[in-house]
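Scroll down for the structure; my scribbles are underneath it.
The complex appears here minus one protein chain, its other protein chains still in place.
Naming follows writing order (A and B), and every chain is counted from residue 1.
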Amino acid sequence: MKLSRKKRRLWIVVLAGLGLGTATALTLTAFQDNLVFFLAPSEIAARNPGPERAFRLGGLVEAGSLVKNTTPDGRPEARFRVTDGPATVPVTYVGVLPDLFREGQGVVTLGKLSPDGEFRASEVLARHDETYMPPEVADALKRTGHWDPKEGAPPPAASWNTMQPAPVRQGS
Amino acid sequence: MRGVSTPAPSSPRPLAATAPRGGGGLHRFANPGRFLRLTDRLLPWLWALAVAVTGAGAAWALFFSPPDWQQGETVRIMYVHVPMAWLAMGGYAGLAVASLMSLIWRHPLADVAARELSPVGAMVTALCLATGSLWGRPMWGTWWAWDARMTSVLVLFFLWVGHAALVRAFDEEERGARAGAILALIGAINLPVIKWSVDWFNTLHQSASVTRISAPGMHVDMLYPLLVCALGFTLLFAALVLARVRAAVMEKRLRQMQLAQARRQEGAA
Partner (left out) sequence: MTQHWWHVAISWALAAAGFGIMAWLAASRHAAAKRRLALFGPRERRQG
């Protein structure tokens, strides 16, 4: 008698858990479009937010695309292109860029897409990738030609995460 | 101090040797006397070990680990932020297990553990959010963003606080424990959402660096101090929860003795 009560409670919890899990999975799938923090350049054409609606554009800062100017009233201005591979969007931004903003790094910008296809950003956030490495290791990878940070993600972690570059290491 | 001077509730599930049979070997620990004797010897060692490991980890992380090639010295926030995130989620998994044991097997110590776990869990989740904010400002350029990762961790914080409040909201302790256990199990659905939010959705937050121990996207000179810090904070977390459970068991016994004394005096009068 005691055992069966316990078993019944166990089954109730298992069934409730299954139901809740299914409901959550369905909800997340249904609202996935609303849960995105930013749109990638190649998603813009499909979604077509229009010139009036502010949205976030995210991707990598294209290598060699960053041009820094000063506006007539003396504020810093940056022009760069955001890419996700298949598509690229030019962006203009007036303001101070965050520390981590670099070519080849991820970025999320908030703004509006003007009819001429240029994205006018009012806010720029830098994204950080999931790699952590000491400066000497990054230098060694760059020096030996294994990685150009402007071109994007570093080589597979196993090739550098135990590297101890005291002297210049060639090859390997 | 909460709970010391509250009138004794007539708990139908006393923390005594009357634990139901058949719940597995874990009911051995339901004997409060044995629990208190065991932890009395264990706890000082646990505290000493926790403080030593955390201290060593902090020194390593702050002074003897390299800066990041991009983030510079700010990367040293990671050695607090990441262990707090792991503890916030791991602790909640522990809360869910305790809630299961409470709901299905009616284990008497599980309710006490859940009740004492949630304030500590709320604290580490708050620390995770606060250190993340302090890290995000110089690196991303913002204190906060409503992306899926940060929002789901904020929900986790509210679940912790909600559980802590709910189990204390009933006059009858058992009903509070039951309601809290149900809330904790419903909230457990949030754990996979947090874990995979950075993979399922576009987020400002980056993906996990330490996923497979074979090739974590982190240099070993940063990974090892991170693991030491994580171990240290986990030991601190465990010591804190154990100390709170110990105090709670003693408070419960105190209430039982006060009740017994009051009955004796009534009988004598």
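Going forward, a residue touches a chain if its C-beta (ideal position, glycine included) is under 8 Å from a C-beta of that chain, and two chains touch if they have at least 3 such contacts.
None of these values were measured; they are calculated from a predicted model.
By the touch rule given at the top, the unshown chain touches B in the complete complex.
The missing chain, though absent from the display, is touched by one residue of B:V53, B:A85, B:L109 or B:L127; that residue is B:L127. Checked against the full complex, the one of B:P66, B:P138, B:G162 or B:P192 touching the unshown chain is B:P138. Although one chain is not drawn, the whole complex shows that of B:R76, B:H107, B:R149 or B:H219 it is B:R76 that touches it.
Annotation for chain B: contacts to the undisplayed chain at residues 1, 3-4, 33, 36-37, 58, 62, 72-74, 76-77, 80-81, 84, 119-120, 123-124, 126-127, 130-131, 134-135, 137-138, 233, 236, 239-240, 243-244, 246-247, 250-251, 253-254, 257, 261.
Rule of thumb we're sticking to: only the chains that are shown with their structure count from here on.
As a whole-number value, the distance joining the C-alpha centres of chain A and chain B reads 31 Å.
Note for the complex: chain A touches chain B at residues 2-3, 6, 9-10, 13, 16-17, 20-21, 24, 28, 32, 35-40, 58, 97-102, 105-106, 108, 123-139, 156-158, 160-163. Touching chain A in their complex are the following residues of chain B: 20-22, 66-71, 75, 78, 100, 103-105, 138-142, 145-148, 185-186, 189, 193, 200-204, 206-209, 214-223.
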